[in-house]
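Below: the structure, in structure tokens.
Now for chain A:
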Amino acid sequence: MTGFLDAVGFGEWILHALIWLPLVGIGAVLLAPEERAKEIAFGWTTGLFVLSLGLWWSFDPAGPLFQHMSSTEWIGAFGISYALGIDGISLFMILLTTFTMPIAILGAFKYVKERQRAFYALMLLLQTGIVGVFATMDLFLFYVFFELTLVPMYFIVGIWGGERRIYAAVKFFLYTALGSLLMLVGILYLYWQAQLNLGYPSFHFFDLLGTPLTLTEQLWLFVAFGLAFAIKVPLFPFHTWLPDAHVEAPTPGSVVLAAVLLKLGAYGFLRFVLPLFPEASAHPTVVMIMLTLGVIGIIYAAWVAAVQPDAKKLVAYTSVAHMGFVLIGIFALTTNGLQGGLIVMISHGISTGALFLILGMLYERRHTREIEEFGGIAKVAPLLATALVITAMASIGVPGTSGFVGEFLALLGTFERYPVLAFLAATGVIFAAYYMLPMVQKILFNPLDREENRAMKDLSGREIAVLSPLVGLMLLIGVFPGPILDRMEPGVQAIIEWVDEGAAGGALMEEAKGPAGVREAPPPAVPTTAELGTSAMDRIEATAELIHGSAAQREWIRVAIGDQD
Partner candidate 1 sequence: MLVEALILSAILFVVGMLGVLVRRNAIIIFLCVELMLNAVNLSFVALSRFMGIEGQIYVFFVMTVAAAEAAVGLAIIIAIFRHYETVNVNNFNLLKW
Partner candidate 2 sequence: MELDFTSNADYLWALLPEIILSASAMVVLIVGVFRNRPGEFPPEEANTLGWLSLAGILAAGLANGWLYGVGTVADSPMIAMDGFRLFSNWLFLAGAGLTILMSMPYLGRQRLQVGEFYSLLLLATVGMMFMGGTRNLILLFLAIETMSIGAYVLTAFNRRDRRSAEAGLKYFLLGAFSSAFLLYGIALVWGATGSVSLPEIAAVIQEGAAFSPLLLAGMGLLGIGFAFKVAAVPFHMWTPDVYEGAPTPATAFMAAAVKAASFIAFVRVFMEAFPALYETWYPVIWWLAALTMIIPNLIALSQTNVKRMLAYSSVAHGGYLLVALVAANETAMAGLLFYLLVYTVMNVGALGVVMIVSNHSEKRLQIEDYGGFGWKEPLLGTILTIFLLSLAGFPGTGGFMAKIYLLQGAVESSLWTLAIILAVVTVVSYYYYLKVAWYMWMRPEPAGSSSGPVWAPLSIRMGLVASAGVILYLGIFPGGLMEGARLAASGLGGVVGEALLGLRP
């Protein structure tokens, strides 16, 4: 397989293809007759998924940290480049995206009955945005893609949503945009500092890495970036847009929102916040705040979820709880925590996606999402019941499912450093049962006492096709998470090392500088681009030398960019 992929130059074009081919698909969808649009969209995304599967083999777990790198100048004046590249973390985020899309689209076949072409075109646009976020190495490009995901989602919720769809869509859009625009200012500040330091403008991740920043600067930048990602994650107390958006969104919208869009925030923390602002990220107060909010999110969201009369809202709140696990996993800054957080991300994508799909199927049958309206469904829809029970179990993290691996590792990693918080977070395990089981019971079990429910149909062939890969993956990842963990490990280690070293180096820098906050002029002898040479390797080498002069750091960067140049 690897040989074949090498032969076709897979690594060189795959990321470009995954980003831009959905746009081609939009053309195909828009030109197609209305009733064929869904099939074309489904076929197209499935094809993309198959294509993306090649990444599994082409990505060499033993190879350099970042692979499939490429860089083309985009806006030269600002040093903005169309730079792509993935590490093990983004690899799985991309796979999760390409996997979720066809499933969400297939799940929408009956749900979306009007304006289908527009709908599927927006879904494809969404895919471009999301894959772009995960594949880019350029901070500016990242921002562009990050924002680009908002528009299609806004329309998906606003046009095909429920009663209060516009309120939900606008809230979603404005809330997220507020965070990301402040991040934009932060990005520009970082860019400016980096330019002062480097002597040439660049938004490239590697160029921005190691930009010397005082702790105060780092903290402000952390706030600017962190707010954007915290809203996206969403972290308590920035979560209230989520239940509204989820409840109102059409099923496929909810699926994508839960499965992938929320991950953008967590991914942002991992890819950018931690490496770029190591000192702030490792600052005890910051870590405490993030962890505390994560823990509050876990418990609070679980409690709130438990009393929701609307099934979709309930599941939406569980997303908050799950993402709390991701957050504490990330900010514990341990290998286990990060790995666990990442697995929770994947697992949550799959299980919550499946939950939304199932609720969507129930909604299609009964046109209600009120939990009390159901009861005894297991009797008339055993297949659906089976799927729901397995999914619910994965969602609350029963061992053997993907949810357990993630939560276990995240909590374990947190415990290594913050036992008390891990203790509190672990109570979320109890409360997960407290919100999920009553819902399962009220929907599936209890007497089948409503006439409407008696006539309910079981899963159709298409619905089985939608749910079975999800259910299969929940179990598969629960039992064999190893290959995923292996591939993510280098990326995770790199982040931790960077934060550790950056934090230590920052402290030293602070000490050398004397009173806090007083910023020295940038190093006088900043080499120019010409002196540095044009190859990224040279530049990074020189940059690292200039900033820290730490051999380990240089080694890390060398590993990071590999022998790509």
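Candidate entries met the following condition: all candidates are chains of the complex that A comes from, given by their letters.
Definition applied: contacts are C-beta pairs under 8 Å (C-beta built on N, C-alpha and C of every residue); 3 or more make two chains touch, one makes a residue touch a chain; residues count from 1.
Predicted, not measured: the structure shown is a model, and the values here were computed from it.
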item: Touching candidate - 1 or 2 - for chain A as found in this complex; value: 2
item: Partner candidate 2, residues of chain A touching it in the complex; value: 74-78, 115, 118, 143-145, 147-148, 151, 154-155, 158-159, 165-166, 169-170, 173-174, 177-178, 181-182, 184-185, 188-189, 191-192
